[in-house]
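The complex appears here minus one protein chain, its other protein chains still in place.
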Amino acid sequence: MPEAGQKKVSIRIDGELVQLPASHTILQAAAMAGRFIPTLCHFDGLADAGACRLCVVEVSGVARLLPACTTPVQEGMSVVTDSPKLAAYRRMILELLLAERNHVCAVCVSNGHCELQNLAAQLGVASVRYPYRYPKLPVDLSHPRFVLDQNRCILCSRCVRVCASVEGAHVWNVMSRGIHSMVVADLNDPWGDASSCTGCGKCVNACPTGALSEKGQAVEEMMKNTAQLVTIAMRKAVRA
Amino acid sequence: MKKITIAPVSRIEGHAHITIHLREDGEVESTQFHVTQVRGFEKFVEGRPYYEMPGITARICGICPISHLLASAKTCDALMAVRIPPTAAMLRELIHCAQVVQSHALSFFHLSAPDLLLGMDFDPARRNVLGLAAKWPEQARDGIELRKFGQQIIERLAGERVHPSWIVPGGVASPLESEAREEILQRLPHAREIIRRTLELYKSMLDRFAEEVENFGTSATMWAALVDPAGNLQLYDGRIRFAGMNGELIGDAAPEQYGGAIAEASLADSYMKAPYYRPLGIPNGIYRVGPLARLNVAGCCGTPEADRELAEFRQRFGRVPASSFHYHYARLIEITYALERIKQLLDTPGILDSQVRARAEVNAAEGVGVIEAPRGTLIHHYKVDANGAMKWANLIVATGHNNLAIGRGVEQVARHFIDGNRLREGMLNRVSALVRAFDPCLSCSTHASGVLPLRIELRSASGAVLDELRS
Partner (left out) sequence: MSCEAERCPSALVIGYGSSLRGDDQAGPMAAGQLSRLGFACRVAAQLTPELAADIAAARRVIFLDASVEVAPGEIAVLPLTPQPVASGPFDHHLTPAGLLQLAVDCYNWRGEAYLIAIGCDRFALGENCSTPAQRAIARAIRAVCDL
């Protein structure tokens, strides 16, 4: 919400005039205008990372597409949030995510409650045009209560951010670069050995897929309590 | 439009293969029964959390996912070292009974009734479920409706899914709703009428199959099946009982001690493993599992109508009917039992209780889960590391147990019915009908689609193929 006393700018979202403080992002402006922009790495109350690129939008006068979550609004900006071109790019991004690791939905704890799966259905991903990579990835079962399945991870870094900024423990980080990137606990320790972990479970609830889950959940049983975590994260963000 | 034919067989990897070798004089020299096996399953699950196993193994087979779900969930219970709530055990047995009804109905009406009602020597092109429906539409409809009954219970309990995830480690995911209970109770009488008239029909035809009864795998084998503490029929839980050819008790094994009782021989090449009773070795330790084995091992069924039918069965064919032809009869008696058991379970106080799941971490490094799947004893055995990651898995499926016995039965039937000097229609069909009596489903051991591609070859002394039957 625009706070009093801040400098406001006027921009157009799909033609509609929106006024909001200059510190806000295009994603926030779109939300004010009631426009839906698909996101995966964005989580209300957490600093945005621009990791998934699903929220790309067209900004007039800018040749390339810009991520709505990390691009601040500017006076006179005109943004298109949905177009055939954007839809094609967003589908392509989802396809690349699906092809990168092993998303075996049928036996996944998050089947039916997965943000990646839901978005793929919503955005009409009917085919993956890229060859699947089938990487051999580990499942970390060392934590007494939680599981990290690298096969389902899309590197959105929501776990990293929620742990650092809301819980304040900073257990998670992303190791290596590019295709070799991996979410790791502490200094690439088994999660169960990570002394910094408080066992709060915020990362599990922040995770959009079945990459982080509670131990012992059968196929389809893992439902994340996102709403509560958003409330906590938003309160923390306001105080900060 | 391009004209094409769709051949599902082309996508199948495993197959069964019977070769019958003749001597110079046209008599049967020897027979071989091979089943190839698909590998890679153990690799597929390595490193996965143990509690994913029910969901994964259920997908091995589209024909009896519930069997694998149950055996796997029981194995997980063992890994967690929990005793599941009594209501959960009852609900698991309930869905299991529904599956037995459904599976036996398919085997009897769809696979075997064509042989039985149309005759072994009927035109092979029309000796199938469609030929049956054309000539005996009421019986075909009975079969469909019995299957539908089982299917509806499964859907009512576990949701309308190919691979339900309702059966979970520690119990079941949700309690039984009272409307669901009412609905099942309402449909039950119709199912029981169907099985009553089917049993009457079957018994009225039995005399026509005296020769088959005589010669269908009557060779002496042991029998193995789960029994309850009183030694009676049990489908969901119990001890594995091994009985001799005359029904005498040879030994009992708790599920987790199955390794002491069952050894698995590796036969030539890459063929499916062949389990046998370890203390007696091969051939004395060859045993049969499945409906007939269960009835032969059990003292009684424990439900009134099934026990009446069992008494009549034993009156006709002795205390331990040996012929594998009687698998059909046994299946019908077991459907009767399962329907009665469904009623008993639904009438048990506490069946609607909401406490249906025990929760625990992994508390054992190794677990075994055994049930009586429709086709026979199904064993799951997993080893996990301290965190619950799968290290090793072994599955012994019903058709595996029966592997050696089927091979023996094939030999007996071939020797009796095949005359190399006078080939006639129906000879090889009797070999295939013997295999069918066991209702082998090799999806779990071979491939995914529940199809058993079988090739039967009759070879002369010089090795030339004289006759062939393919599925």
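Each chain gets a letter, A and B, in the order it is written, and its residues are counted from 1.
The criterion applied here is as follows: a residue touches a chain if its C-beta (ideal position, glycine included) is under 8 Å from a C-beta of that chain, and two chains touch if they have at least 3 such contacts.
From a predicted model like this one, the values you see are computed outputs, not experimental measurements.
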*Check each of A:Met32, A:Ala106 or A:Leu137 against the chain that is not shown and name the one that touches it.*
A:Ala106
*Taking the full complex into account, find the residue in A:Gly61, A:Pro84, A:Pro131 or A:Gly178 that is in contact with the omitted chain.*
A:Pro131
*In terms of residues, what is the contact footprint of the unshown chain on chain A?*
102-107, 121, 124, 126-132, 134
*List the residues of chain B that touch the chain left out of this view.*
1-2, 4-11, 16, 38, 40-41, 44, 56, 59-63, 65, 106, 109-111, 126-131, 133-134, 137, 140-141, 143-145, 147-148, 151, 161-163, 429, 432, 435-436, 440-441, 448-454, 469-471
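Everything that follows uses one rule, which is that only the chains that are shown with their structure count from here on.
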*Let me have the rounded angstrom distance from the C-alpha centre of chain A over to the C-alpha centre of chain B, please.*
47
*Which of the residues in chain A come into contact with chain B in the complex?*
106-107, 109, 138-139, 141-142, 144, 147, 192, 215-221
*In the complex with chain A, residue positions of chain B that touch it*: 47-49, 51-52, 54-56, 59, 163, 165, 168-170, 173, 359-361, 385, 387-389
